[in-house]
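Just one protein chain is left out here, and the rest sit where they should.
Naming follows writing order (A and B), and every chain is counted from residue 1.
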Amino acid sequence: MKSAEFTVHTGSRPGLFDLTDQCDRFVRALGDGVLHVFVPHATAGLVIMELGAGSEQDLLDTVDRLLPRDDRWLHRHGSRGHGADHVVPLLAPPWATIPVVGGRLTLGTWQSIALLDTNVDNGTRTVRLTFLEG
Amino acid sequence: MKSAEFTVHTGSRPGLFDLTDQCDRFVRALGDGVLHVFVPHATAGLVIMELGAGSEQDLLDTVDRLLPRDDRWLHRHGSRGHGADHVVPLLAPPWATIPVVGGRLTLGTWQSIALLDTNVDNGTRTVRLTFLEG
Partner (left out) sequence: MKSAEFTVHTGSRPGLFDLTDQCDRFVRALGDGVLHVFVPHATAGLVIMELGAGSEQDLLDTVDRLLPRDDRWLHRHGSRGHGADHVVPLLAPPWATIPVVGGRLTLGTWQSIALLDTNVDNGTRTVRLTFLEG
């Protein structure tokens, strides 16, 4: 099976991290099928979206508004509001799948594959890519 | 690989568009596996849900309430509130997968495969179907 892992440095602030280049390179020469992207973390997720033109901050603001980093959370480990990070997978799941045709992702013009990491207590994340032949 | 694209006319109002018939026809005669559905658009997503009995409007109202079409968005291209459309993929991802057994989708009685398009500036959408053999 074609499967690979790589690491993303996400630092200590909430952010969206572009994985499209790594995904592009991985599927090159793999023919036709589906790329599976997975993050083995309980406080991170994947979003396929436009990056740029303000949408990254719009999305981060939305997560903050829907999952406020206040004292409402029963989960109280880590920094204040960290309980919110554990609900992130309800919005952004840790898996994503993208068709591949002739070794190329069939993403739309404005789509990028992004890692959403709101967890300020974990600065390094792992991403696993797996290719399913069509 | 079995892969196909088709076009959906989504018009100039937010809506949910039933893709189940096209998916059904695509998997017929393809045996056992998983159907992959993908929309190559940054302002549309997929939802597997009951269509009818008011739930379509309930879902559209929910998207409107969680992502209000007002002036809060940094992304300011297009119609007023269009920035909200760019956060839709946080709720409804552009991919979906459904098991296929003997050429038939294993959807539940009340499940349909729907395209969610809130973007009033783009009236035509592409959908890509891919079959992964089991």
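Here is the rule we use: a residue touches a chain if its C-beta (ideal position, glycine included) is under 8 Å from a C-beta of that chain, and two chains touch if they have at least 3 such contacts.
Everything quoted here is computed from the prediction, not taken from an experiment.
Engineer: Considering the complete complex, identify which of A:Pro14, A:Pro89 or A:Gly108 is in touch with the unshown chain.
Structural biologist: Touches the omitted chain: A:Pro89.
Engineer: Name every residue on subunit A in touch with the hidden partner chain.
Structural biologist: 1-3, 36, 38-43, 66-67, 72-77, 83, 86-87, 89-91, 93-95, 97, 126, 128, 130-133
Engineer: Suppose we count only contacts with the excluded chain; which residues of subunit B make the list?
Structural biologist: Within subunit B, the residues that touch the unshown chain are 32-34, 47-50, 53-55, 57-59, 61-63, 66, 91-93, 96-99, 101, 106-111, 132-134.
The definition used in the following text is that only the chains that are shown with their structure count from here on.
Engineer: What is the distance in Å between the mean C-alpha positions of subunit A and subunit B?
Structural biologist: Spacing between the chain centres: roughly 20 Å.
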